[in-house]
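Partial complex: the chains shown occupy the same locations as in the complete assembly.
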């Protein structure tokens, strides 16, 4: 089971401009073969299908706990997509009614790369890649063979790193860049952790392939504060009660990757503090949350009071 | 963000026999259009994309908190699928090596309906329907229009109820029946809660359509203990800190549906106690967790000790 | 635009037994690449996209009018599928309520080839092939080049003939065999008509390739009565007012194919008389039309009276 906390895994700066094509690029990190739906889908189903859990507890706990972080990554990218599609929010933009919609107010939306993101989703994120193609079961590997699934996961995180790098290189807006910067640090942790798991099982020092591609995180300004905090040395249990056995793999005997700030690896019980989720103020002329939402706001306000 | 707890949302009895076609039927509740991947995918992306969250807090919290329960539902069905594919576990079944595999030990797997579930997934669950077709973005609706998305969700839960009923009617094994029985009760709660949300916004007493289809839960023996506990009157926040505003919608002013045991509706902070996750002991001859897993078990045992 | 008539294009005998795998085989003729959704989809979009309609009127009318017949073919196969899934109807089978559903009344549905047809569709037809894979846009060719589109259509009808033959060879039940027998005759007419259109445009006597495969219709007992009626020499306008220009292509100067009963080709204004649509009586225990439908029947009866 999963509990929910109403916070984002890191703070995202607001977008400087509405930028649907930047949002569309970010979609590759959401619904692409090497996107966060894939890391989530792979680890979630692998953890559900995991064989002989007790006998392989540290490995099971590794996959199970990282699953929870991937949910937060899906949330992070989805928020980034929606924020870039929405643009900087103006006070009161979701008030009043949508006014006269007969003057083609969204003509510009015809020319955005993924028009369906506006027409169907009102700027929201969905599990599709940057070409609008759906994520699918073809992106899920769960064989039940513990070593192979770990190898798959190691490869998946390396592939995800390339994709995050390239998406980052297309973005000038701070919102999307922060998404990439954060994910690059955390994805490196996951690649590293799967490498250590493989090393424990086989003796192969596969972590020496890291980073792939061979660019240090320090080259990405958006990664710096996370490196300074030591995020790259930290694996969370994402639980108050379980999964602490990951400390058998991600242990103090092991240290940070050579290119990153040095220090021992640490397991942290629980989760990061995270940041604030943005409002995503609606646009009545786009029927979000409605064409004339005031009455709904009033109803919600009353219900809110009643709930206190 | 989501925290994880290593428990299943309810206790599942072990299967009486290996039954891959029963597992394949359950897949409809996992990856079908009206399955749990769809309830999860819809509410998860709707909550990420939700507009003007503060002004519509009780409605946002409703969708956001139910998302967390849907994760547990996906987990429940996935466990049921894997358990039915695995069959009753024998002591020591995952010990030793897989022995001589040259005598067609899995010839029977040629004839199961979803052969790929064995060949590719070693009996694990994946996001496909009962015909083996992948779940996709076509199963996700997130328009950003608050009333419409709630209406969609109400319809989705009613559709899910029909599917659960029919899958239940195909199953004789207790594992799968328990999955359906539990989900029928909880799905009814979700349908009811979306109906109340719509009623608050529009005044339309749409909850009077429930249950659809018009069969009372009491007709399903596996639902009885959950009704006795009052599960049908209970909505969880699935959070220690957030989403309590759902009490504005699922409030004590409202009562259980007429066909169900009477009483006021209740919001419960947190989550249900849940049950134990099964081991899913591996089958070395199927390479789960490996062909000769003993060495891996020893490594894991050492790492486990180290983690204490 | 299209008007609807509440009749089936030919009379179907009731099934002798419930036979979901026969229904699944018929699905190949509905949602397969060479099935009726494809003939419909190709001709419908070609007719919508047809260029320079007036200057090419006989060719436009050919594609446009056959489109209407394909709708009736989709309807015919869909009815056949639903009838075979439903089985022979018993008086009163849709009365009363569904009773005790807790005894696995549909256990047999686990083992049918396309379980989703029961679980999701209650035995109804959908646009999927005999493996459960969705029909898609990949099955639609509409280039706007008049000669090529006609060539495509000629090939499509020949391919459809092979598929109908093979499905026919798998069926022992009269319902499905009648569907195939009828479609074989009418598909031959369409192949012939596209061949004549190509001949008019190019002089190539492509109709001499017919029939492909080279088995005469006379070998199929279910085709005999249609041949006796001269159905193989008849092209309908499927309109009261339009498309009579097809007589320029399917003209009395042309005669039946050599293997078929001889005679001149004829254009018939309008449509065939057709047959009766079956009731498809519901199964309350499968929630069709509902678990306890009596009240709905009463409401419907009152509304019906009111409508007179």
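As written, the chain order gives the labels A, B and C, with residue 1 at the start of each chain.
Operating definition for what follows: a residue touches a chain if its C-beta (ideal position, glycine included) is under 8 Å from a C-beta of that chain, and two chains touch if they have at least 3 such contacts.
Because the structure is a prediction, the values reported are computed rather than measured.
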Full complex, copies of the single sequence (shown: 3): 6
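Convention: only the chains that are shown with their structure count from here on.
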Chains touching both chain B and chain C, listed by label: none
Numbering shared by both copies at the chain B-chain A contact, with half separating same from different: same
Equivalent-chain rotation between chain C and chain A, CA atoms, steps of 5 degrees: 180
Longest centre-to-centre distance from chain B, chain (CA-based): C
Between chain C and chain B, distance of the C-alpha-averaged centres to the nearest whole Å: 39
Chain A and chain B, separation of their C-alpha mean positions in angstrom: 23
List of chain C residues in touch with chain B within their complex: 97-98, 100-102, 104-111, 113-116, 118-120, 122, 128, 131-134, 285-287, 290-292
Touching residues (chain side chain A, partner chain B) in the complex: 1-9, 31, 41, 44-46, 48-59, 64-65, 67-68, 71-72, 74-75, 78-79, 82, 94, 120-128, 134-138, 140, 142-147, 200-201, 238-249, 251, 270-272, 274, 277, 279-283, 286-290, 293, 296-297, 299-307
Residue numbers on chain B that touch chain C, as the complex places them: 21-22, 24-25, 28, 32-34, 113, 129-133, 162-163, 165-172, 213-215, 219-222
